Structures are given as C-alpha cells and as structure tokens.
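A protein chain is absent from this complex, but the other protein chains hold their places.
Order of writing sets the labels: A and B. Residues in every chain begin at 1.
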Amino acid sequence: MTDRLRAARLTRAQFLRSTGVAAALLVAPNLLPSAHAADSVTILETGSSLLYPLFNLWVAGYQKTSPGLRVTTQSTGSGTGIAQAVAGIAQIGASDAYVATPMMRKNPNLLNIPLAISAQNVVYNLPGLNGGHLKLSGPVLAGIYGGKITSWDDPAIAKLNPGVALPKHGIVPLHRTDGSGDTFIFTQYLSFSTPDWMNSVAYGTTVSWPALQGGIGAIGNPGMVQTTQQNPYSISYIGVSFAKQITAAGLGTAMLQNKDGNFLLPTTETVTAAAEGQIDKTPKDQRISLIFAPGPQAYPIINYEYAVVSSRQSSEAMAKAIRGLLDWAVDPAGGSAASYLDAVHFIPLPEKIRAMSRAQIAQIAS
Amino acid sequence: MIGTPAGVTSEGVARPGVGSRRIRSGVGPGPFRLALLGLAAIIPLVIVAVLLFLLIYAWPAIRFNGLGFLFTKTWDLGNLYADPVPKHGVLAPIGAQYGSLVFVAGTLLSSGIALLIAVPVSLGISIFLAEGVGAKFRTPFAIVVEMLAVVPSVVYGLWGVTVLVPLVAHVFAPAIAAVLGFIPFFGASGGGGFGLLAASLVLALMVIPIITITVYDALTRVPREAKEAAYALGTTKFEMVSRTMLPMVRPAIIGAVILGLGRALGETMAVLMVSGGALNYLPHSIMSPISTMASFILSQLDSAEQDPSGLAVQSLAEIAIVLFVITVLVNAVARLLVRSGSNARG
Partner (left out) sequence: MADLSATRGSMLEAAIGKSVPRSVSWRRARSSIGWCLCIIAFLLVAVPLADIIVLVVVRGFSAFTPQLFTQITQGVSGGLLNAITGTLLLSLGALIIGVPVGVGGGIYLAEFGNGRFGSLVRFLADVLTGVPSIVLGYFSYVTMVIWLGWQFSALAAAITLAIIILPYMAKLTELVMRQIPVPMREAAYALGATESMVVIRVLLPVARPGIVTSILLALAISVGETAPLIYTAGWSNYVWNGRFTHEPVGYLTYVIWSFINQPFASAHALAFAAALLVMLTVLVINLGARAVLRKA
C-alpha cells in the first residue's frame, strides 16, 4: 500500500510538472523570436523534386567556399515551392515550370531564375524490345494516354517503327499520381504536338487523365521506374536524373519525334541543341517553355529548372546570401561544372541565358 | 447460460462512474473535476476549430461546386496558365471542375474491406496472445504486434509496392478471379496489382495492431474469477475465451474497431503508394485503381497550390469536410450499433 501511495504521489508530481511545462511552452513563442532575431542566415530551399538532388550537391559544394552559411533543402514539389516562396516561408522555391501569368500578376515581386536545363525520358517495358529504341511521336503518345491507341501493334506505332516485331498486347500507360513537374513537361509535349490533346486534357503538374482501362498511377520517379519494371507492356515518362535507374531496370528508352520530324534520344547534344534554339526567344524575365522547340537536332522534352525567389527578402544579409548561392550555382567554374551537373544528367545554361539569370539574381534585395 | 456471470461482471466493469457519482451527488463539482472537465473540453474545442477553419477556408469552393461536388466523378483543375474567369460568383480557372465521388467511394470501399479483414484477424491474435501462448512467450509476441503499430506509414507503402502489389497481381488476383469470379465485383482484371485490394490489405495490416493491442490489453485484465467461473461450468478453454472473455471486453472491442476505422479512413501515405491513384472513374472490381480522400488531398496539394484563384486548394479542403462528415456518420452508426447491441443483451 505504501508503494502504491508513493507511486500515486509520483504520478501526481509528474502530472503537475508536465502541465507546467505545457503551459510554459504555450507562452514561450511570444517571448522567443525577438531574443534570437540576430541569428545567422538560414536559407530554406523547397520545391521541385527534379532540382532537389542537384541542390543538395550544390549546397555541399558551396559550403566549402562559404562555410558559415546554413542551407536546408527540401523536395516537396514545384507548387509547394512557389506557394512557400510567395508566403515568405521558403527563400528559394525550386520549380520545373515558370510561374504562370495569373500567379505572377498576384505576386509581381517573384523572379523566375533558370539554374540549369533538364530533360525527360519516355520509357517502356516491352519484353525483347527494351534493347533497341522504339520511335514514338507526340500524337502517338497522346493517342496512347488518351485511350485511342490501346495495343502495341497499332498501325500508328507500326508506321513509326517499320520492321520492328511489335507485340499484339494491350498498352499499360503509367502516369504520376502526385503532382509533378514531370507530368507538366510531358503533357506540354503532348499539348504542343497534338491539338486534340491541348483542347481536351491540356497540361499541368496534375492533369485530368482520361479514364483508361488498365492505366496505373505511380508515385514519384522511383515509383515510375519500379512500376514500369513490374508491368510488362507498360509505358511511362521519367526524369533524366533517373537515367541510371532506368538502365539498371532494363527498360527501353524511346526516341521521340521533335518539331522538325526527327526521332531523337535525350543526349547532351540534342538537349543543348534544343536549348540553343530558344536562346534568342527567351524574354528578360526568362519565363518560356522549351518543350517541342524547333531545330533538326532539338530533343522535344527539355525544360529550365527555375529558382523562384522574391525580390523582397526579409533582410539584406539574407538577400546577399541568396545572391551568392545562386550566382555560384550558375557559374561554370562553380555549381554548373560538369562534376555537379553530370551526376543528375542536367546540362548547364548557355552563356547568354546565364547572363540573363545573373541579371535577375542581382535584383534580389531586401 | 455461460453469459450470465460474464454479464454481471461486465456491468460492473463498464459503468464504474455510477458509484462515484452517487456519492458526490448534491455536493457540486469540485475544482478537481472542473480541471478534468477543462482538459476533456479541449477535444471538442479542437474539432470545432478545425471544422470552422475548413468551412471558412473552403467557402468559395462550396459555393462554386454546389451539391454536384458529392455526385460527380470529374476532377479537373482547369487551365492554370490563363486568367481565371468568374463562374458561380467565384473566380475560377477556365474548365475547372471538382467532384469528389471517386474519392468518397475509394475511401469507403478500402476502409470497409480493410475492417472486414482486420477485425476477425485482430480478435484471433488477441485471443492467441492472451490465452493461447504460455506466459513466457506472451511478451515477445506482444512486442511483435506492437512493432507493427510503429512501422512508419511510408515503410508499409514501400513494402506494399515492392512485395504486396506484385503478389496481388500475380497470386491473389488470379486466385480470387478463379474462386469468386462469378460475383461481378470479384472478376479481377488488369491494374498490375495497384488498387482497391492492395490498399485494403495494407490498411488492414495497419489497423490490426491498433485493434489487437487494445483488445489484448482488455483480455488480460479480465478478472480471474470470471474465468474460473466459466471453467467451473465445464467449458473448454476456447469456449471460455470466446463465450466468456470476449463478451466481457465487448466495449473495448467496439472502441478498438472505431479507433481502427478512424485510422483507416484517414490513412494517407501507404494508401497513396499502392492505390493506383484513380482519377475520374469509379472502381469496377476489387482490382481497380482507387483514390482515397486523404491520399488525394496529400498528393494534390502541391498541384493545387499552383492555382492562382485558390479554388483548387479550397476544393481539397471541401474534400476534407466531406471526410469529416463521413467520419461523423460512421461513428454515429457505430454508436447506434453498440446501443442496440447492449439493449438486446440486457
């Protein structure tokens, strides 16, 4: 009995103590922020999952030259990146797409700063045919994802691939369940190459996919690789950063028809060629789509990876830190060196675009 | 016959408050009771705050979507790259259309099937742990079940994608189609394993520990006298457990099932990874891809935040309200079941 009483007293003491701590916790936030206002700068980068791996390499590299800086990186999705940059919670919102015009009108302080160029693979799993490169076009892909082309031996596919023994088997089209920059650029390719698609489904990080028998949604790029591997006769779109995983999974990569009618694989040359063609068309605010760009050697699905940054930061110290980091990131001797970009199969910005990015970076102030 | 001693005891177990109440009657609640009441009141306060927040936040979407929100299948964010235009008194992206039927159906089906699997399995495990294994093994076995409760949702999802989904596609689906194929909903086809069945199985696995732990805990606390009384009537051990102990812990079982159901309705990550992410169509078989409300909210929040009109995020909040209402309804029904059940027994 005495044991029990002692235990009871202990419990009550613990109870009271924890209640006290809870009360203190609720009062605390009003006292704390001012006390720590002079802390060192911490940059929060959040958004695009495509840019995220590169940003991590950048932060590690940049901290060697400026050790005091604290940068936290997050892979949350382009929409979140933009929203949190607007809300002032994140300093750098990473995005696969430039901020849309209506959104810009609401938030005129946002800068869309290209940091590098990315591309996308269209991947398939056709037993026996994964070694070669099947030829596919925007309209054919739109037919597949729109439900008009349902079998691999469809005449539309056969016409692009003469001499290839296409299996008489239903196509399993995979799409991303989560909101994704990959979905954005893939559906943009379908939209720009196929008016029908533009008028029905159009493009976005999430689109209202036509209801397809047997179509599967996968989450994330790794989910796409895995699901493609697990489902013979499936087709999917996967960011170029996952090229190694695609090869390891033994999947086929399609040659895509560009605007000039040529079938190309995403290589440094074809991605560079596509970007080069768009240099002179890129406006000062750098908000331009690179999808389905003209040029005989231009790969059709490439995009700028943007840092969405407000030109009004909370302090000059913060603004300076962001300018330093981004300037270094686009520098060919810094973050845009092959040692960084090759790891994720990105290519550096062309010289002229880099200058434009730097001009925008210079606008970041407090 | 066997139920009689159990009934008497469970009466005492289930309503301990009565005695204390009688004693304090006429004195009025003291400060201690008021303090406890204050703590208990926090739960309703939180609910009211969240619900008010959702209603205010989602109001433009509620006006825009109208009642059709509940009965349409199409979810289309519209054109986010052109200026929004006024429609139904709200600025909306061109072509925007929001319907929640697909997600409501996916949520109810997956949670329902999950419970159908989880409840009997959980009862079996708790009986096995409480009475079937020797005292020496009880603790390690209980730890195993408790470990299941702490496996992070994402890990369930990962395991679901790498192990369960292929298993569903290549083993379960053909088996179900062969045995139950004559029932329309079980004529399985395609889907590659992602879908209703995989989501339900993962949910069941996640709900089982919650139900098991609670029921097991209650079983171990059944008074020894009740067991002895049952044995004295000549029951086998299993009869003692199933006819005496289980009825005694009935309130705990129902409470645990409701807890589990709550978990299943709201589960997000794991379901998202194995459900196949259906959009714009209803499941036509147990193998169909589905989307649940919670997983859809998580997976679409990012895209919705790109909508300058804000309507997409607000419509997601409206889904949350619908889920809220469903949870309230499900709980109300469960409560009615409990009441009618205890009346029948009494």
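The criterion applied here is as follows: a residue touches a chain if its C-beta (ideal position, glycine included) is under 8 Å from a C-beta of that chain, and two chains touch if they have at least 3 such contacts.
Here the structure is a predicted model, which means the values were calculated and not measured.
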* Asked: Looking at the whole complex, which of B:85, B:108 or B:121 touches the chain that is not displayed?
  -> B:121
* Asked: Thinking of the whole complex, not just what is shown, which of A:151, A:245 or A:267 touches the missing chain?
  -> A:245
* Identified contact with the non-displayed chain, of B:92, B:269, B:286 or B:312 -> B:269
* In the full complex, which of A:53, A:210, A:232 or A:334 touches the chain missing from this view? -> A:53
* Options B:102, B:197, B:245 or B:261, residue touching the unrepresented chain -> B:261
* Using the touch rule from the top, list residues of chain A that touch the missing partner. => 3-5, 7-9, 11-12, 15, 18-19, 21-22, 25, 28-29, 32-33, 36, 39, 42, 44, 46, 49, 52-53, 55-57, 59-60, 70-76, 87, 89, 220-223, 241-242, 244-245, 344
* May I ask you to list the residues on chain B that touch the chain which is not drawn? => 12-21, 23-24, 29-30, 32-33, 35-44, 46-47, 49-50, 53-54, 57, 120-125, 127-129, 131-132, 134-135, 139, 141, 143-156, 158-159, 162-164, 205, 208-210, 212-214, 217-218, 221, 223, 227, 231-232, 234-240, 242, 251-252, 255, 258-259, 261-263, 265-269, 293-294, 297-298, 301, 317, 320, 323-324, 326-328, 330-332, 334-335
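The rule is short, and it goes like this: only the chains that are shown with their structure count from here on.
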* Asked: What does chain B use to touch chain A in their complex?
  -> 74-77, 79-84, 95, 161-162, 165-166, 169, 190-194, 272-273, 275-281, 289, 291, 299-306, 308-309
* Which residues of chain A touch chain B in their complex? -> 76-80, 82-83, 100-103, 105-106, 172, 175, 177-179, 202-211, 213-219, 223, 226-227, 230-231, 234
